[in-house]
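The structure under discussion appears below in the form of structure tokens.
As you look at this complex, bear in mind that one protein chain is not there, while each of the others sits in place.
We just call them A, B, C and D in the order they show up, numbering each chain from 1.
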Amino acid sequence: MSLPIYFPLGLGALLFGIGLWGALTRTNAVRILMFIEIMLNGVNLNLVTFNRYYWAQTPESASLASIFTLFVMTVAAAEAAVGLAIILSISRTRGTVEVDKFTMLKG
Amino acid sequence: MFMEHALSWIVFTPLLFALVMLFVPKTKEKVLWWLAGIGSTIPLLLVLPLLANWYSTPASTEPWAEGMKFVERILWIKEIGVHYTLGVDGFGITMLALSCLLFPLSVLASYGYIKDRVKDYLILMLILMTGTNGVFVTLDFMLFYVFWEIVLLPMYFLIGIWGGPRREYAAIKFFLYTLIGSVIMLVGAIYLYVRTGVGTFNMLEMARATSGLPVDTLTTFAFFALLVGFAVKVPMFPLHTWLPDAHVEAPTPVSMLLAGILLKLGSYAMVRISHPWLPQVAQRYAGLLFFFGVVAVLYAAAAAMAQKDFKKQVAYSSVNHMGFFVMALAAASVLPPDLGQVALAGGYFVTIAHGLISPLFFFAVGMFYERTHTRELSKLGGMFLTVPVISFMTAFVAFANLGLPGLAGFIGEFITLTGTYPAFGLWVLVAGVGMVLTAAWHLLTMRDVLLGPAKKEYEGLPDVTWKEKLVFAPLAVLIVLFGVWPAPVLNILSQSIETLSQVLALIGGN
Amino acid sequence: MSALTLLTRGESIAFLILALVALGSTYKMVTSRLITHAALFMALSFTAVAGVFLLLEAEFVAAIQILIYTGAITTMILFAIMLSGLAEIRKDRETRGPLWMKSDPLVLVVGGIFAAFMCYIYAAANLPEAITPESLPTVKAIGSALFTKYVIPFEVASILLLIAMVGAIILTAKEAE
Amino acid sequence: MPPINWTQAVNPNYIFLLPELIVVATALLVMIADFYVSQKRSLVWVSLAGIALALAGVWYGATDPAIRAAMEKGRPLEFFGNMMVADGFSFFLKAVFLGIAGMVILFSVDFVEKYLRGMYLEFYEILLASTLGMMIMVSSADLLNLYLGLELTSIASYVLAGVLRKDPKSNEAALKYFVFGAVASAVLLFGLSLVYGVTGTTHLGELVAAVRALLAGEAVGGMTTAAVPVLVTGMLLMVGGLGFKVAAVPFHLWAPDVYEGAPAPVTGFFSVGPKGAAVGAILRIFAAGLAVAGLAEKWVVIWAVLAVASMFVGNLTALVQTNIKRMMAYSSIAQAGYILVGVVAAGNLESALGSAAVLYYVMAYAITNLGIFAIISHMEQEGGWVTLDDYRGLAFRNPVYAWALMWFFVSLIGIPPTVGFFGKLFIFRAAVDAGYLWLAVLMAINSVISVGYYYNVVRAMFLEEPGHVSLHTSRGSMAAVVISCVGVLVAG
Partner (left out) sequence: MEFFLDNFWVIAALPLFASAFIAMFARSLRRNAWIVGAASMGVALLWSLAVLVAVAGHGEAGEAAANYLTTPVRHLVWADWAPFGPYRISLGLMVDNLTALMLVVVTLVSFAVQVYSQGYFEPSERRFTRFYAAINLFTLGMLGLVLADNLFLLLISWEIMGLCSYLLIGHWYEQEWPRYGQIKAFLTTRVGDIGLMLGIWMIFMVTRDLTWEGLAVKIPEAVQNPATAAMLALAAFFIFTGAIGKSAQFPLHVWLPDAMAGPTPGSAIIHAATMVAAGVYLVARSFMIFGNVPEWVLITVAFVGSFTSLFAASIATLRHDIKEVLAYSTISQLGYMIMAMGVGGWAAGNFHMVTHAFFKALLFLAAGSVIAAHHHNQLLHKMGGLRKKMPVTFITWMVGYLALVGFPGFSGFFSKDEVLLAAYTWQPEALAGVPWVAKLPFTMALITAFLTAYYMTRATYLAFFGEPRDQELYEHAHESPKVMTIPLVLLAIPAALSGWFWAALPYHFTHAEWMKSLEHFLHLPGLEHSVAFAQEATVTGMATTAGLLGIFVGWYLYAKVKPETRAAWIEAAKPLYTLIRNKYYVDEFYEMAIIRTTQAAARMIAWFDDHVVDGLVNLVGDIGVWFAEASAWFDRNVIDVLVVMWADISRAFGSVFRRLSTGYVQQYMVTFAAAVVACVVLFQVFS
């Protein structure tokens, strides 16, 4: 593989970082959810990259990252489903999805 | 059955009664009082045969109970070597007997005094009794700690619910002080346990292992951790401030117990744990300990003098007397065993005498308070003309407390200083000044409260009742008896004192 | 191998293009005002990353990336937005907190800093050259592993999805009056 | 590519999996029964029976001769493609989690009837799923499996937090929990990817071998010792993710809000269940997976700092709370600190006491805290009484609850003869044994600080006049309270 490993790893970190910062600063709950998906995407990229570059010696180990990624995606989907359900539920009672409006609980 | 497990019965009978009382409806106060009275008296009846058979019972030679009598042992927590081990030596049995004596009296003193939430009160009282008795008989540190802490909560509630106007403050102060002390103590003990790798929490086996440790930062830490835990209870000089508050707010019977037994938990623990475990460290810091003791004597006497509240004065006098014990212990750490025994015997006798006298003193204060509803010295006066018998009792106990020869208070203090002088020389004069001040405030207080012309507002107050006489008599008899004939107590103590003095002098034994 | 030759390799060029697409679309996620637009850009970003997966010879992953992310999740989000009328426009700038934190390019800067930091660590770790894989994850191998060695995670994942479903129902279902 | 006989590698042992299977079966049974049973309340019994069966399954598995023999040899068996491990650790925690679930079911009966209109199906199913996730978490031998268990727990928890969909507080709690949790799990996952990248494996046993080799200077599949910083970075990111789960300071901020907003039975569950599972995971990953000399020293420092911060911040902040649930949240943060002291002790590889102490403490904490929450949730359901003011004079209104609450506080403070005391005792001993005397001292100081806020409640209950009418008891919560009370004593 001639592509230096720093490229995909860097992209993964970049996606993760952008996702993280986005999740920290954007206030729309749905958008935060999307940024979380981006973060997970960065993780997936990391996993696959490492696997492809160093740990694909046996069929068993070669498939590990793919399977891991599959599960991460499954989890992401489930998270998205539940997250969206929560967001819907709160938008019904509060009429908004901006997370900085939700400060009923504090102190 | 009973004699083999006599100690267990003594410890747990009150708890059993408390459990039974849980299921008695709270409206049946009479039944509750009877149950509490019986439950607290049975241990007394059980402890008497132990005293009677004391000399005929051979001491155990097992390593886990060497020198102890009436031992019991059951495995409890295997992983860390905790056994349910009971046994008493001279130190333990005297305190146990004291506790068993004071509790029934205290229940009796409560009768008619405590009027609301009687059920809660009595149950707590019995649980407290289990705790204190347990502390005095257990030979395993963990078990000791369990009982030690059992004491804490009932006391907190007894002060916090039935106490005076500032009861909450006093109760939580008591609770916090003792709790801080005890958790630190626990850490210290665990440290020693781990460091020696002895694999058991048996006090005697621990002592054998820990007394060989070098004096370094960590053993010093451990020693002071233990000591602080006990010193809070004693209470030793800088850690004493919870005591006056607790006493002032506590109801009379609880004050009796607090002064009579709770403080003795600390002194007992010192002779049982902190000092035998780390005599080498104790020796290094004996001067400091002595300083605290002697300062307590002077300081508490002076502080008592300045109080305007009768009960607070008496509370400070507890600090004062326990200071003698601390001095004795410090002296025994630096003296050769023969003189050390003198100091120890004196110091321990002080605690016993104080255990008899101070409850009575608090009871006397309580009798006045019940009638006049005040404890302010300036408001009392001329009581000898109003309630002569009670006043006589008060005068009696005041003289006992200030250390009048012929009553139990004197011998201990005198012998303590006899033993302390060789160790610390003329510094004992500070304690001497404290004794003068003690005498001074007792006399001034008696002048203010008992003497002088009768006050109009107190005319026609009822004099002593039968209940009060019943509470008063046993203690007064013992005060006089041990005042003119201390040998029964001292003989029971002698073997333990000899052993301890040798340990403290770092000689032989272990 | 000089940097230039590296960059001019086919793989690298492809990667850079894909990465730029991914980054660009992610950035548009940040800047677009309409949340639906953001969702679409997210799909684009996912697709670009799927391309990277292909570059890394992980066909299976690339496929499910397209299927699950680009397909399922994006669709779900869009559905949710549409169904609940959440697609209102709102400038994030108007919200609470220090304004500079909300600035759009800062997202790139922070991401860049994070990536640089990670790359610094990777570089410090002196990651070795790639080892030529002896086998590649085939769908067959993955499938058989999934039902043998990874059967437990697989089952757990299934329960996870079931619970997500039930949970979503609980949280969103109208009261059965 | 030569054909590989995967089945040989898998070694299924369903006896070991019995509890999980029973829990799944119960969850499904509840779901199905919901359609056919009109008396919904009976589902409580179904769930409880399932949990009892599962507990029996745990016992059955733990006494299985093969599993026992392997445990005694010190090399516990691993099943299902080395995904699951059968050791005492997992059996113990599984039993604890099942107990937690049972208790929560018991004292949430009223809650479900009153607020969820008898939605036994969903509530219990999700609760059971969350429990299942916890069980998976602690019996995983593989990070992948562990992650999935963690996510199962988390997602079920998000749902549980928001289960009162008409209640804005509950919604808000769910949202906060979800957002924070999702980010944290992403961070955890990123750390996991780095660990995988350096060691090439997600299996804990292999991970240990790889790390040991790396530290010893041997190459692992091309990786050298130089790659350790990456490993450490991954480890730290995992600390963040797991720290969130146990609510350790400074990753704790979600906890008070979520605990306050979520309905009380759920809060009770949160305070012991997912936290306990996370502790299990921490022990699995760190004390088993990364317990390598040279590395252990590093993560020990981190956990020690977190432990100290958690203890102090938790206890001090709890002092100024007036909402009981929020107070208990801070209390549980502090308790997490105590637990982490045990984790730190487990980091000393020569001293073998840390893990056991932590396990015992988790159990002790679970028993005690569930008792407390049984009472808190009962109070909440009776009249929404959640502030200190509402607890005034409880001793007069309902003495049993008041004394029980008092008793639990005693246990949390760590006063004998309660289970909490022995929990603390074991942690003390482990910490001292591992050479962390100062941690033990700080912990002791903190347990005294904690008296401050428990005292506020006790004072309100016992020393102040009642502000509300008397309180009815319900069978469910009473049963839970009694079980806890007895448990606190007997286990001690």
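In this section, a contact is a pair of C-beta atoms (placed from the backbone, for glycine too) under 8 Å apart; a residue touches a chain by one contact, two chains touch by 3 or more.
Predicted, not measured: the structure shown is a model, and the values here were computed from it.
For the chain left out of this panel, the touching residue among D:Pro256, D:Pro274, D:Gly337 or D:Gly354 is D:Pro256.
Listed residues D:Val23, D:Val232, D:Ile339 or D:Ile376: the one in touch with the omitted chain is D:Val232. Only one residue from D:Leu17, D:Leu144, D:Ala184 or D:Ile483 touches the chain missing from this view: D:Ala184. Among the residues B:Val31, B:Leu451 or B:Val464, only B:Leu451 touches the chain that is left out of the figure. Looking at chain B, the residues touching the absent chain are 173, 176, 238, 241, 244, 299, 302-307, 337-342, 344-346, 382, 384-385, 399, 404-406, 410-411, 414-415, 417-422, 426, 428-429, 432-433, 435-437, 439-440, 443-444, 447, 450-453, 485-487, 490-491, 494, 497-498, 501. Within the entire complex, the positions of chain D that touch the omitted partner chain are 175-176, 179-180, 183-184, 187, 229, 232-233, 236-237, 239-240, 244, 250-251, 253-254, 256-257, 298, 302, 312-313, 316-321, 449, 452. Looking at chain A, the residues touching the absent chain are 20, 23-25, 27, 99-100, 102-107.
As a working rule, only the chains that are shown with their structure count from here on.
Across A-C and B-D, it is A-C that has more C-beta pairs touching. Between chain A and chain C, the centres computed from C-alpha atoms are 6 Å apart. Chain A has residues 16, 19-20, 24, 33, 49, 51, 54, 57, 59-60, 65, 67, 71, 75, 78-79, 82, 85-87, 89 in contact with two or more other chains.
The residues of chain C that reach two or more other chains are 118, 122, 127-128, 131, 135, 138, 141, 145, 149-150, 153, 157, 160, 163-164, 167, 169-172, listed in rising order. Here chain B touches chain D in the complex through residues 77, 79-80, 142, 145-150, 152-153, 157, 160-161, 167-168, 172, 175-176, 179-180, 183-184, 186-187, 190-191, 193-194, 218, 221, going by the rule given at the top. Touching chain D in their complex are the following residues of chain C: 118, 121-122, 124-129, 131, 135, 138, 141, 144-145, 148-153, 156-157, 159-160, 162-164, 166-167, 169-172, 175. Residues 1, 4, 6-7, 9-10, 24, 31, 80-84, 117, 119, 122-123, 125-126, 129, 132-133, 136, 142, 144-145, 148-149, 151-152, 155-156, 158-159, 162-163, 165, 174, 198, 221-224, 226-230, 233 of chain D are the ones that touch chain C when the two sit in their complex.
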